[in-house]
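Removed from the display is one protein chain of the complex; every other protein chain stays in position.
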Amino acid sequence: MSERYTITETSVGSFLQAMTASGRRVLGPKLVAGRIEIADINTFADVVQNGQSVVSAKGVVFPKVERLLKYRFEGKNIALEDVEPQAQPTVLFGLRPCEARAFHALDVVFNWDSKDKFFNTRMANTTVVGLSCTQADESCFCTSLGSRPDDTQGSDILLSPLKAGGFVAEVLTDKGKALVALAKDTFQPLADDAALVPPATVAPAFDAKALQQELAAMFDSPLWAEQSLRCLGCGACAFVCPTCVCFDIQDEADTKQGQRLRAWDSCGMRIFTLHASGHNPRDKQSQRWRQRVYHKFAYYPERLGTLGCVGCGKCSRACPVDMNLKQHLAQVAEAASQG
Amino acid sequence: MEANIYKPYLMRIAAITDEAPSVRTFRLEFADAREGEAFTFTTGQFGLYSAFGEGESTFCIASSPTRKGYIECTFRETGRVTSSLADKDVGDIIGFRGPYGNVFPLEKWKGKNLVFVAGGIALPPLRSVIWNCLDLRDWFKDITVVYGARGVNDLVYKNELEDWGKRSDMKLVVTVDPGGEKPGWTGKVGFVPHIVEQIAPPATNSIAIVCGPPIMIKLTLPVLAKLGFGKNEIYTTLENRMKCGLGKCGRCNTGKSYVCKDGPVYTLAQLEHLPAEY
Amino acid sequence: MADPFEPKMTAFVCNWCTYAGADLTGTSRIKYQSNVRVIRLPCTGRIDFMLVMKAFSRGSDGVIISGCHPNDCHYTSGNYHARRRWMVFRDLLDFMGIDLRRVTFSWVSAAEGAKWAELVNDATNTVRALGPYKEVQQLAAVGIE
Partner (left out) sequence: MEALQNKAKELLAASAVKVVIGYGKGTGESRRPIFVRAAERAGDLVVDTACTQNLATYLTKAEVRALGRIAIVAIPSTLRSILQLAAEKQLREENVLALAIVDGGVRELATFDAIEEAVATIPDAIGEADQKMIDKLTAMSVGERRAFWADELGRCVKCYACRSSCPMCYCERCTMDCNRPQWIPVASHAIGNLEYHMVRAMHLAGRCVECGTCGAACPVGIPVHLLTFFAEQTVRRQFGQKGGASAKLDYAMSTFKPDDKETFIR
């Protein structure tokens, strides 16, 4: 059972200070040169309370480039050196609830079978303080996926703004409790008449459960080619996405030593599946676009029991040619309903 | 300390065999003998082989699990990693992660006739299972191997083909494409599907294992169907680009099936439920 | 006390003129600074512009690029193509914040052994005064977690 408190905006400042003082790095949505980035939060004023960051916060647990292995060339021999991820205790503060939920979608991939210590170590060191959205935009579609702008899933603490100022703080996990314990007196008991600012209205555009069923019969639909005609095959959508987990592994070395790196990759790019022979199982952009949709909305739920999408809409906003995922999925659902 | 699932075994190249132009076989021994003792795999499985400094590449384990103490792999020099591997000498160290993937269900095949059909560089995955079956010879009834390549030079495992040809407990048919024969060639001349049709292995109580270039597979399957092989009796292996081999990196899937976890061994019946993303 | 800084200089030179010129420097017993590592390529036209960055990111403090004088290219026009390329790339390097004092271009013929010695000495002295090129060398470790 979660614990609920109220916290004033001023107290949030003290709470942030307590986190920093405990050696934690505090990151959150912050306005930097006109863009919302996941950046260092020093004061409460730094936190942008609505609107999506361009790039998601996934880099905290799944960096865009990370080292998996080091080695040295010693004559004919190789000296392998295991690598431990350097994970600084981190609080993601004021994160959108959709992004908070995204960590689960990463977790199921990194741990469904073998366990990825790089992700796990970073995740164990990360505490998520979510912040309910009171505004949304045309690209948002969390409600189509069975979620809400004030969803608690994935947050260790969820803040929801009060009409009278300040927030309700719902402490959901042990990690959340540990964070609250840093500045226990900044939290007050929840008053009975505390009125919340209503969460953002996000009209559902389709139903993800139904969509999963519908996709089963739509693999050969001409819709994929139709929708992807304007797709440029870049990786902007995947790289800003909080759940996109596909990665590349690359060696970099000189004559003395080398390292094996993991880097973000994208299924939208042609070389993603290209064989050395020149053969490519997903040679056309339409096949790659279809893969992206199926991976998130059919294969994920079927294999891993969760959607590979949280409806944040970052992909749509980042796309240079305005591939709007919500619109496209609504179109798929509509095409399915028309048989 | 949690285990690093991306950390490879270090393997010493114990022997190198030139099989065909740009195709070679490495015999690999564990640099750390204790790791070698603890290592087991089952036929059909594959691994990721590293050329340190260049990266990893995926190929099957081409030796049989019944032969202990080493693994073998056969590869064609094609890309960045395989080119680097091709430059290695005996005694050099490479990396190996595995074994990964599913297996050929030999237990299920007990008491049956086995028909192996392979083309070109696709004999290695079948070589593992052929040797495995030969080492467990009394499990199975007739064993037939049909192997074809473009030309005589392109045949791999030439010495073993000779040995197999001499064995009385199996039937080996080797063929080369028309024009690929050389003076003194005593094998067949003709495309693999035609040869399979010609020798017409009995389909009753039989399993067919087919591995080869897509066009060969495409043309062989109807022949096998005509001979009476059912969709659950025909096996093949898929090979897609992989980075992790662990069901995480997201590129080897064909439809919902991850070749690295659910494959590489599939029956025709299974493949028919998957899109042709291979 | 730490040893005084000795720059690592990388020279990309063409096979036909500058390499022969540098050879002549040696056979003429002209002494010059030993900081330079010479990498021989067939022609200045073959010197990929990115080699400059490769040299820096792998520890060079200065780079020298040298080939045949105009009109003397063994392949007729490789050096003309190279010249055009450097005319653009040099400006771009500067625009992207690479210190051009660390990059020296020159034509050294097979007969100019003395010029090679002077060139290497000048370039090395300049870079020695500038100090190690840590700003770029260290980039190789930035951005990896």
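Think of it as A, B and C in the order they're written, each chain with its own count starting at 1.
Here is the rule we go by: a residue touches a chain if its C-beta (ideal position, glycine included) is under 8 Å from a C-beta of that chain, and two chains touch if they have at least 3 such contacts.
Bear in mind that the values here come from a model prediction, so they are computed numbers and not experimental data.
Participant: Could you list, sorted by label, every displayed chain in contact with the chain left out?
Facilitator: By the stated touch criterion, the chain not on view contacts A, B, C.
Participant: Considering the complete complex, identify which of C:46, C:74 or C:90 is in touch with the unshown chain.
Facilitator: C:90
Participant: Touching the absent chain: which residues on subunit B qualify?
Facilitator: Touch with the absent chain occurs at residues 54, 79-80, 83.
Participant: For review purposes, identify every residue of subunit C that touches the missing chain, sorted by number.
Facilitator: Considering the whole complex, subunit C reaches the absent chain at 48-50, 53, 57, 70-71, 77, 80-81, 83-100, 104-107, 119, 135-136, 139-140, 142-144.
Participant: Tell me where the left-out chain touches subunit A, residue by residue.
Facilitator: Contacting residues on subunit A, toward the hidden partner: 33-35, 54-55, 64-65, 137-139, 225, 228-230, 232-236, 238-240, 248, 250, 252, 261, 263-264, 266, 269-271, 284-286, 316, 318, 320-322, 324, 327.
We take it that only the chains that are shown with their structure count from here on.
Participant: Report the chain whose CA-based centre is farthest from the CA-based centre of subunit C.
Facilitator: So the chain farthest away from subunit C turns out to be B.
Participant: Can you check how far apart subunit A and subunit B are, centre to centre, with Cα atoms defining each centre and the answer in Å?
Facilitator: Spacing between the chain centres: roughly 39 Å.
Participant: Can you check how far apart subunit B and subunit C are, centre to centre, with Cα atoms defining each centre and the answer in Å?
Facilitator: Centre-to-centre distance between subunit B and subunit C: 50 Å.
Participant: Where in subunit B do residues touch at least two different other chains?
Facilitator: Where subunit B is concerned, no single residue meets two or more other chains.
Participant: Spell out the part of subunit B that touches subunit A in their complex, as residue ranges.
Facilitator: So the residues of subunit B touching subunit A come out as 1-8, 10, 31, 50, 52-57, 78-80, 82, 91-93, 95, 239-241, 243-244, 246-251, 253-256, 258, 261, 275, 277-278.
Participant: Can you name the residues of subunit C that touch subunit A in the complex?
Facilitator: Residue positions touching the partner: 58, 143-145.
Participant: Which residues of subunit A touch subunit C in the complex?
Facilitator: Residues of subunit A touching subunit C: 63-67, 85-86, 254, 259, 261.
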